[in-house]
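Shown here: the complex without one of its protein chains, the others still in place.
After this line comes chain A, so read on.
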(Lines give C-alpha, C1' and ligand atoms only; values in the text may rest on other atoms or scores of the structure.)
Protein backbone atom coordinates (compact mmCIF):
# COMPACT_ATOMS: atom_id res chain seq x y z
CA UNK A 1 0.00 0.00 0.00
CA UNK A 2 1.22 3.51 -0.72
CA UNK A 3 2.69 5.59 2.03
CA UNK A 4 1.32 9.03 2.81
CA UNK A 5 3.12 11.76 4.75
CA UNK A 6 1.72 15.00 6.07
CA UNK A 7 1.97 17.34 9.02
CA UNK A 8 -0.91 17.02 11.46
CA UNK A 9 -1.25 19.59 14.24
CA UNK A 10 2.36 20.59 13.73
CA UNK A 11 3.80 17.07 13.96
CA UNK A 12 4.91 14.80 11.13
CA UNK A 13 2.45 11.99 10.48
CA UNK A 14 2.66 9.12 8.05
CA UNK A 15 1.06 5.80 7.34
CA UNK A 16 -0.01 3.32 4.73
CA UNK A 17 -3.28 4.07 3.00
CA UNK A 18 -5.36 2.71 0.18
CA UNK A 19 -6.43 4.99 -2.67
CA UNK A 20 -9.92 5.00 -1.22
CA UNK A 21 -8.85 5.87 2.35
CA UNK A 22 -10.54 9.13 3.28
CA UNK A 23 -8.61 11.82 5.13
CA UNK A 24 -11.02 11.45 8.06
CA UNK A 25 -10.32 7.70 8.24
CA UNK A 26 -6.61 8.35 8.25
CA UNK A 27 -6.97 10.91 11.05
CA UNK A 28 -9.28 8.80 13.19
CA UNK A 29 -8.07 5.28 12.52
CA UNK A 30 -4.38 5.59 11.70
CA UNK A 31 -3.59 8.53 13.97
CA UNK A 32 -6.25 7.97 16.65
CA UNK A 33 -7.40 11.60 16.38
CA UNK A 34 -11.07 10.89 17.00
CA UNK A 35 -11.99 14.50 17.69
CA UNK A 36 -12.90 14.88 14.02
CA UNK A 37 -16.37 13.37 13.69
CA UNK A 38 -18.25 11.67 10.88
CA UNK A 39 -21.86 12.80 11.03
CA UNK A 40 -23.24 11.99 7.62
CA UNK A 41 -20.45 10.65 5.41
CA UNK A 42 -22.36 12.24 2.50
CA UNK A 43 -20.64 15.66 2.45
CA UNK A 44 -23.59 17.47 4.00
CA UNK A 45 -23.09 17.99 7.73
CA UNK A 46 -19.64 19.48 8.30
CA UNK A 47 -18.89 17.49 11.48
CA UNK A 48 -15.68 16.34 9.79
CA UNK A 49 -14.30 19.80 8.88
CA UNK A 50 -10.54 20.16 9.33
CA UNK A 51 -8.08 22.64 7.84
CA UNK A 52 -5.80 21.54 5.01
CA UNK A 53 -3.14 24.13 4.26
CA UNK A 54 -5.24 26.65 6.14
CA UNK A 55 -8.51 25.95 4.31
CA UNK A 56 -11.63 24.37 5.80
CA UNK A 57 -12.48 21.12 4.03
CA UNK A 58 -14.75 18.18 4.70
CA UNK A 59 -12.33 15.42 5.58
CA UNK A 60 -14.95 12.81 4.62
CA UNK A 61 -14.81 14.20 1.09
CA UNK A 62 -11.08 14.19 0.44
CA UNK A 63 -8.73 11.24 0.11
CA UNK A 64 -5.82 10.87 2.52
CA UNK A 65 -3.51 10.55 -0.49
CA UNK A 66 -4.54 14.04 -1.59
CA UNK A 67 -3.20 15.48 1.67
CA UNK A 68 0.32 14.28 0.88
CA UNK A 69 2.72 16.98 2.04
CA UNK A 70 -0.06 19.15 3.45
CA UNK A 71 -0.38 20.90 6.80
CA UNK A 72 -3.50 19.54 8.48
CA UNK A 73 -5.08 21.07 11.56
CA UNK A 74 -7.72 19.16 13.50
CA UNK A 75 -9.69 20.07 16.61
CA UNK A 76 -6.97 18.39 18.72
CA UNK A 77 -4.49 21.00 17.50
CA UNK A 78 -6.58 24.02 18.43
CA UNK A 79 -6.02 24.33 22.18
CA UNK A 80 -2.58 25.27 23.56
CA UNK A 81 -0.35 22.32 24.51
CA UNK A 82 -1.18 22.88 28.20
CA UNK A 83 -4.89 22.49 27.42
CA UNK A 84 -5.82 26.17 27.47
CA UNK A 85 -8.67 26.55 25.02
CA UNK A 86 -8.46 28.99 22.13
CA UNK A 87 -10.86 31.95 21.87
CA UNK A 88 -13.45 30.08 19.80
CA UNK A 89 -13.50 27.03 22.08
CA UNK A 90 -13.68 29.26 25.15
CA UNK A 91 -16.59 31.21 23.68
CA UNK A 92 -18.48 28.01 22.82
CA UNK A 93 -18.14 26.99 26.47
CA UNK A 94 -19.13 30.37 27.87
CA UNK A 95 -22.08 30.93 25.56
CA UNK A 96 -23.39 27.40 25.59
CA UNK A 97 -22.61 26.87 21.93
CA UNK A 98 -22.97 23.12 22.22
CA UNK A 99 -25.27 20.52 23.68
CA UNK A 100 -24.38 16.96 22.66
CA UNK A 101 -21.15 18.25 21.14
CA UNK A 102 -21.19 16.06 18.07
CA UNK A 103 -21.12 18.92 15.57
CA UNK A 104 -18.77 21.03 17.70
CA UNK A 105 -15.37 20.05 16.26
CA UNK A 106 -16.59 20.95 12.77
CA UNK A 107 -18.27 24.12 14.02
CA UNK A 108 -15.09 25.27 15.76
CA UNK A 109 -12.94 24.54 12.71
CA UNK A 110 -15.37 26.35 10.40
CA UNK A 111 -15.61 29.27 12.81
CA UNK A 112 -11.84 29.57 12.92
CA UNK A 113 -11.69 29.55 9.12
CA UNK A 114 -14.33 32.28 9.02
CA UNK A 115 -12.52 34.47 11.56
CA UNK A 116 -9.26 34.09 9.67
CA UNK A 117 -11.00 35.52 6.57
CA UNK A 118 -13.31 37.97 8.30
CA UNK A 119 -12.23 38.94 11.84
CA UNK A 120 -15.53 40.63 12.84
CA UNK A 121 -18.34 38.92 10.94
CA UNK A 122 -21.95 40.01 11.25
CA UNK A 123 -24.60 37.58 12.42
CA UNK A 124 -25.76 37.11 8.80
CA UNK A 125 -22.20 36.44 7.63
CA UNK A 126 -21.73 33.82 10.35
CA UNK A 127 -24.98 32.05 9.46
CA UNK A 128 -24.03 32.10 5.79
CA UNK A 129 -20.56 30.71 6.45
CA UNK A 130 -21.99 27.88 8.59
CA UNK A 131 -24.29 26.79 5.76
CA UNK A 132 -22.45 23.47 5.56
CA UNK A 133 -22.35 22.77 9.30
CA UNK A 134 -25.44 21.09 10.66
CA UNK A 135 -26.35 20.98 14.36
CA UNK A 136 -29.26 18.90 15.59
CA UNK A 137 -29.29 20.33 19.10
CA UNK A 138 -28.68 24.01 19.59
CA UNK A 139 -30.83 25.74 17.01
CA UNK A 140 -27.61 27.61 16.07
CA UNK A 141 -28.43 30.70 18.12
CA UNK A 142 -25.74 30.16 20.73
CA UNK A 143 -23.22 28.98 18.17
CA UNK A 144 -23.61 32.25 16.29
CA UNK A 145 -23.44 34.18 19.54
CA UNK A 146 -20.28 32.34 20.62
CA UNK A 147 -18.57 33.14 17.32
CA UNK A 148 -19.51 36.81 17.62
CA UNK A 149 -18.12 36.81 21.16
CA UNK A 150 -14.94 35.04 20.04
CA UNK A 151 -14.42 37.81 17.50
CA UNK A 152 -14.50 40.37 20.28
CA UNK A 153 -17.99 41.71 19.54
CA UNK A 154 -20.40 42.68 22.29
CA UNK A 155 -23.07 40.00 22.64
CA UNK A 156 -24.60 41.23 25.90
CA UNK A 157 -27.69 42.50 24.07
CA UNK A 158 -28.31 39.23 22.25
CA UNK A 159 -30.88 37.21 24.19
CA UNK A 160 -29.83 33.90 25.70
CA UNK A 161 -31.93 31.11 24.23
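Just so we're on the same page, a contact is a pair of C-beta atoms (placed from the backbone, for glycine too) under 8 Å apart; a residue touches a chain by one contact, two chains touch by 3 or more; residues count from 1.
Basically, contacts and distances are computed from a predicted model.
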| item | value |
| --- | --- |
| Listed names "ABC-type polar-amino-acid transporter", "NADH-quinone oxidoreductase subunit F", "Rieske domain-containing protein" or "Carbon monoxide dehydrogenase medium chain", with the criterion being the UniProt name of the chain not displayed | "Carbon monoxide dehydrogenase medium chain" |
| Hidden-chain contact residue, picked from the options A:41, A:76 or A:94 | A:41 |
| Residue of A:26, A:102 or A:129 in touch with the missing chain, whole complex considered | A:129 |
| Absent-chain contact - pick from A:19, A:32 or A:83 | A:19 |
| Those residues of chain A which, in the complete complex, touch the missing chain | 2, 18-20, 22, 41-43, 46, 49, 55-58, 60-63, 65-66, 68, 110, 113-114, 129, 131-133 |
